[in-house]
Each structure stands twice: as structure tokens, then as C-alpha cells.
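Moving on to subunit A:
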Amino acid sequence: MTDGVVLDKVELRLGTKDFHFNCTLPAGAVTAVTGPSGSGKSTLLNLVAGFETPDRGHVLVGGEDVTHEHPSGRPVSLIFQDNNLFTHLDLFTNIGLGINPSLRLSADDRRAISKALQRVGLDGFEKRMPGTLSGGERQRAAFARALVRKKPVLLMDEPFAALDPGLRLSMAKLLLELHREVSNTVLIVTHDPDEVGRLADHAIFIDYGQILLQAPTTEFLARRDIPALAEFLSG
Partner candidate 1 sequence: MLTRAERRRGIAWGLLSLIGIALFVGIAVAALLSWDVGDTRARLFTAYTWRILRFTLWQAVLSTLLSIAFAIPVTLALARRPRFPVRVWIIRLMAVPMGLPVLIGALGLIGIWGRQGVINSLLLKLGLDQPVSIYGLTGILLAHVFFNLPLAARLLLAALERLPAEYWQLASSLGMRPFSVFRFIEWPAVQRVIPGIAGLIFMLCATSFTLVLVLGGGPAATTLEVAIYQSLRFDFAPARAVALALLQIGVTALILIAMARFPIPDDAGMTAGRATRRFDGRTVPARLWDAFAISVATAFLVLPLASIVFAGLKADLWNLATSTAFLRATWTSFIIALTGGLLAVLTSLAIIAARGAVTDMKRPGKAAKGFSALLGGMSSLVLLIPPVVLGTGWFLTLRSIGDVTRFAPVLLVLINMLMALPFVMRVLAPAIETHRQQSGRLSASLGISGLAKLRRIDLPVLIRPLLTGLSFAMALSLGDLGAVALFGSNDLTTLPWLVYSRLSSYRTNDADGLALLLGIICLLLTMLGTAGQKEARHD
Partner candidate 2 sequence: MRKIVLSMFAATAALSFSLSAQAQEKTLTVYTYESFVSDWGPGPKVKQAFEKSCTCRLNFVGVADGVALLTRLKLEGEKTNADIALGLDTNLISEAKATGLFEPHGLDTSAISVPGNYTDDTFIPYDYGHFAVVYDTQVMKNPPKSLKELVEGDLSQKIAIEDPRTSTPGLGLLLWVRSVYGDKAPEAWAKLRKRVLTVTPGWSEAYGLLTKGEVPMVFSYTTSPAYHMVEEKTDRYQAASFSEGHYIQIEVAGMLTNASDKDLAKQFLRFMVSPAFQDIIPTTNWMMPVSKTSEPLPDAFDKLVQPETTFLMGSDEVAKNRQAWIDEWLTAMSMN
């Protein structure tokens, strides 16, 4: 099995902040990316997604060097905390854009969209506008788009942070179900230790632009020797 996502001695400077990332994230697994705010979690995601290009080093996805690849050329799907949907377009269009960015859709594509909506529990929501949905429903729609895109890597930037605790549980369940169905590589940025335990096979901890720890979840949650991590885990 090839490694899912590799950041090979990646260095990047943004303003006055330096980032050094060197890690290998296993394929087909869920890796939680944690750390204090401003530590570089989102930057790591942006490097994988292609919104940042490293000053030095390489980014590999599925064994392929994508360091200088445009975001559209990378085999990844994205889910943000908010604004995952174009609010002026209905769900069908929003998801359809995931299949073809010019919205040239075949009959199969249309069926796939409806099926994806069905899968995330939004059966028959094709014509609904994002504004009429609840926060949880909007994130489900974002999942549906990730489903139809069929990309091997899914990047999520605090996807459930804006939801209330009950909803977080059911969304986490849905995420795991979907992950098992397609066995994709998932990177999820989170600041919630419970979520790490609930979702992730592995976790990394970033502070001041460096990866301080990369470990399987159980080990990760038990570590108390890194002060910053201890503080994070104690919530």
C-alpha cells in the first residue's frame, strides 16, 4: 500500500512565521491534525490542497509529487468549517460542480448526485438552496459533494466546529461510515480531543509550525510529556 500523503522536508515562510513539516500520513486512514490556534494546522492542509506552495521540499499524494500542481490537479476533496456551498446555487448544482466544474453532466452523473444526497440523508433536496438548510444539513451536502468527486484524499478543516455537540456525534458517525465505504485517506483538522478519539486512527500535534508528535490515537491521547499537548488534551 502506497503512503497516502507525504510532506517531505517541506519548508514555508508566511510573513514572519516559519513552517517545517516532515511527515508521512498513512493511506486509507483518518489522521487528525491538532494543535493550538495559529500553530499551522490549516497551513498544513493548504500545503496538501495546493493553496500554498512550499519554499523547499515536496508534497506527495498517493506516491505522486504534486508540489507544483495547481489545486485542481490534486486528487483531493475539501470540506471547510463553513461556506462549503455556494449560497446562490441549489444543492444539485453545488454537488454537480464537484463532478464537472462547467456543469456538463451526463445522466449517470445526475443519478450519482441524487444517490449521494440520499446517502447523506438529504433525499430529494436537489432543488433546495443552502440558505434554507441547517448547519448540519449544509455539511452533509458538502459530504455528498466529496462522495461524487471520488478523490482518494479528503481534507477537512474543522468541519464540525460550528455544529452543536449532538450533531457532531451523528456527523462523525456518518463520516466514519462513508470513510469505510470508500476507504479514502482523511485529514481532519480539529481542536476537540474527543473528536480525535472518536474519529482518528492517527493524530499529529503541531506547535509553532513544527510537528511535535505523530502517533496512533490511543498513544497520542495518553501522552502527557509534551506540555503543549498536555494542555491541549486537558481541554
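Candidates were picked such that all candidates are chains of the complex that A comes from, given by their letters.
The rule is simple: contacts are C-beta pairs under 8 Å (C-beta built on N, C-alpha and C of every residue); 3 or more make two chains touch, one makes a residue touch a chain; residues count from 1.
Values in this document were obtained by computation on a predicted structure and should not be read as measured data.
Here subunit A touches just one chain among 1 or 2 in this complex, the one numbered 1.
Considering their complex, residues 49-51, 70-74, 76-78, 80, 82-84, 86, 88-89, 93, 97-98, 101-103 of subunit A touch candidate 1.
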